[in-house]
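Note that this complex is displayed minus one protein chain, with the remaining chains in position.
Moving on to subunit A:
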């Protein structure tokens, strides 16, 4: 026992020595002006080009605000895990890059509500932002994140293949029926070419349901999964992918092992749905055919899903005022114009100047389809704290329907049961 005591003492002593070195460095007084710089740590992630966009915005900001210095915290591709680790380790960046995790994290009380800063800041106009987008970052009426970029899903189509099939180019006000008919006419089994690439995950799946007024991520009482429309859309998806086979099935897509951009480029599919993030690649490395974009086809409404980037302030920040200045700049007119210049996403606000830059780019010709889709983006999934868990279960159920293990009606029953179980 005594020996054990000595050993323990040694261990404790050494542990104490080690922990002595891990105390954080002391930074200057919070928010002082007198010559001292306030350091704001800001999360960054994504492609080199995306990071370039952030750096450019930050440099412009620091030129205007010499008292604030932005320091980057690269959170890599596993953004959420890295952020979670930083937060639990008490080392959260002042400005967080969390997008669809905003509501789950706000509910866990680690984000700063922004309402006070917005209300007392005359330079900032929240009214410029699309209401359906802003609502996605609210919990109990308080706002926890402000989006800088949104990228609504639209249809990219191959004009050459339309010409070959003698089909007129689609118009922004087309319907789901017209879309399905077009997809079937573009399908050419002999050449292993499909009219459309339906990807069975979150946004494309939710999009078709949403346009038929079914909301997987609403309160269980308001999903409308028990409506005839829910069954109609599930049946339509199965018919499109399995029976009519105008899109490669999920297993064929997995087998091909290529992203939708590659399959579109190789002309294996005539239409894909995606956000603006493909534009920089398609510009740098032009597609070997004529192409354009068009809005998602209307069903009961013409809503669409979206990829979005938003900024939040960590509740533990020592410099909330300075952090707000940075955030405000990124989502303000200057920040939005830089977003528009890079042409990889839409500015998340209706800021006329920034959106005009997108329209002027005329890349592709009907780039207006993105801008026109913006007021119709539907982000219910962002507001559901258990989004990832539900979407994982939903994907599995629809996968099984596509594999023929479930009828659309059985799939619907399973969806109802799962959504109820996960939301309880």
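Keep in mind that, in the parts below, a residue touches a chain if its C-beta (ideal position, glycine included) is under 8 Å from a C-beta of that chain, and two chains touch if they have at least 3 such contacts; residues count from 1.
The criterion applied here is as follows: contacts and distances are computed from a predicted model.
Chemist: Using the UniProt record as the reference, specify the protein name of the hidden chain from among "Hydrogenase expression/formation protein HypE", "Cytochrome c oxidase subunit 1", "Radical SAM core domain-containing protein" or "Multiple sugar transport system permease protein".
Modeler: "Multiple sugar transport system permease protein"
Chemist: Just one of A:251, A:300, A:356 or A:420 touches the chain that is missing; which is it?
Modeler: Checking the options A:251, A:300, A:356 or A:420, the one contacting the hidden chain is A:251.
Chemist: Among A:105, A:154, A:379 or A:394, single out the residue that touches the unshown chain.
Modeler: Within the whole complex, the residue contacting the unshown chain is A:105.
Chemist: If the hidden chain were put back, which residues of subunit A would touch it?
Modeler: Residues of subunit A in touch with the missing chain: 3, 6-7, 10-11, 14-15, 18, 80-81, 84, 87-88, 104-105, 108-110, 250-252, 254-257, 385-386, 388-389, 392-393, 396, 399-400, 403, 405.
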